[in-house]
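Let me begin by presenting the structure, written as C-alpha cells, before commenting on it.
A single protein chain has been removed from this complex, and every other one stays in its place.
Take a look at chain A:
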Amino acid sequence: MRDEATPEAPVPGGPAADQLGADRPRADRPAPEQTAAEQTAAAGASPSRRSLLGWGGAGLALGAAAAGGAAAALGGGSGTQNVASEGAAVPFHGEHQAGIATPVQDRLHFAAFDVTTKDRTALIALLKEWTAAAAAMTAGRPVGEGAVGGLPEAPPDDTGEALGLKPSRLTVTIGFGRTLFVKDGEDRFGLKSQLPEALVELEKFPGDALDPARSGGDLCVQACADDPQVAVHAIRNLSRIGFGRAAIRWSQLGFGKTSSTTPGEQTPRNLMGFKDGTRNIAGTDAPALRKHVWVSDKDGPTWLAGGSYVVTRRIRMRIEPWDRTSLKEQEDIFGRTKGEGAPYGRRRERDEPDLKAMPATAHVRLAHPDSNGGATILRRGYSFTDGTDGLGLLDAGLFFIAYQRDVRTGFVPVQRSLARADVLNEYIQHVSSGLFAVPPGVRDRGDWWGRALFEATERNAS
C-alpha cells in the first residue's frame, strides 16, 4: 500500500534500502517504482496480453477488473499509514544475524528444510534469493515484485497477507544442519571439508522420544515477530521460493516467548506458570555474548566466525498432571517460587540463587552454570499449543531454542545433567530435536547467507 504522501518512500534495490530504519512503517512496504496511476495505466495498456485471454470479451473484462483492483489496492495506502515506532524494523545486515541477541519478539514460526536439489549452484541461488527476500520482509517490504500490481495472469511474487502490517520487529535467522555437509556419508554439495567439529550428532538423552520426521533438517529458518501473521508470512514465502530446491521437513509455531534477552523487562512465564529465563544472557552484554554465544575466529571453521550454534527441542508438557500437582511440589521441582520467581532461600527474582538451598533434583539447580562446569546458553524459546491430541489432552509445551558458542560445552552438558536427574522430567517429554550451525550476519546487500562457507569450498566443489 503505497502512500503517495510519503516522498521518501524507499525504492526496492535503492541505496536507502539498507537504512530502512527502526521507524519505517510497514504501510510503506510495496514502495513501487511507479505511481498508482502509472501502474493502473500499465495494467490497462497491454493489448497484446489481453488479446490472448479469450474470444468472448471475457479477457477484456478480466484485464479491466485487474487494473481496477490494482488501483484500489494501491489507492488504499493512505488509510493505513502509520509512523509509530512500535512494530519497527530490526536491521537485517550486520556482524551477527538478527534474531539471536536482539530483543525477543512475541511470536515464532520456525521451519526446518530438506534440500531437495542435488545441485550446488541451485542451492547457492536459493540462499541468495532467500537472503534478498528476508532483507525485504524484515524491512517491511514484500518479496520480489510484490503482492499486487503485477501481471494479472501471474500469481503474485508475494503472498500478500503482510500488506499493511508493520515490520513487527521481524527477524529471519538461518542455520545449517549437519546433513547439509554430509548426509548418509554423502558430500552432496562439496561442503564436507567445512563441517564444523561442534556440529555433532546430538546424543540420545535419557527419556528422549524424538520423532525423526520432526527432527533435524539440512537448513533451518527461525522467523520471529511481534505479529504472528508477519512471522508466518516470512516462512511461507521462503518455503514458496524454495519449492524444487528445498522442502519443509517440519515447522513449529510459537505463541509466547519464554525467555527474553532484555532483563529490564518483566520475565515471561512458561506454560507451567513459572518465570523462565531470569538469568538469561542479556542482548546488550557483549562480553557474555562473546564468551558464550558467538563463535570466534579461533574456534573455527573460519566461515562460521561471528556465528553461533542453535539447538531446538520441542518439549511437550504433560499439562494435565502438572496442573494437579501441589504448589509446594511445583516450586520444589523448579527451585523457585511461583509468584515472585525468587530462588529458594532468597526473596527477589533476580537475587543470586543459592543452589544448596534447593532440592538436589530441582530444575534451576541442575541447569545452573555452576552445576555444569560454567555452561551458559542463550535461551530464546517459545510456548506452543498445537491444539489437543486424540485423548483430549493439550498438545502444548515449550519449543526450546538455545544459542551457544559450542554445543559440546553448552547445551549438551546441561541436558545431560537435566535428563539424568531433573524431577521435571516426570512432566515433560522431548519429542523433536535440531542442531544447526548459524552463520554470521549478512554484511551488506552484496553479501548472502552462507557466502563464506561456499567460497571456502569453491575449489573442492569443482
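A few comments on the model shown:
Criterion: a contact is a pair of C-beta atoms (placed from the backbone, for glycine too) under 8 Å apart; a residue touches a chain by one contact, two chains touch by 3 or more; residues count from 1.
Throughout what follows, contacts and distances are computed from a predicted model.
Per the UniProt record, the absent chain's protein name among "ABC transporter substrate-binding protein", "Proteasome subunit beta", "Iron uptake system protein EfeO" or "Glutamyl-tRNA(Gln) amidotransferase subunit A" is "Iron uptake system protein EfeO". Residue in contact with the omitted chain (choice from A:Arg120, A:Lys192 or A:Arg240): A:Arg240.
Mapped onto chain A, the footprint of the missing chain covers residues 47-59, 61-62, 114, 116, 151, 153-155, 213, 240, 243-245, 247.
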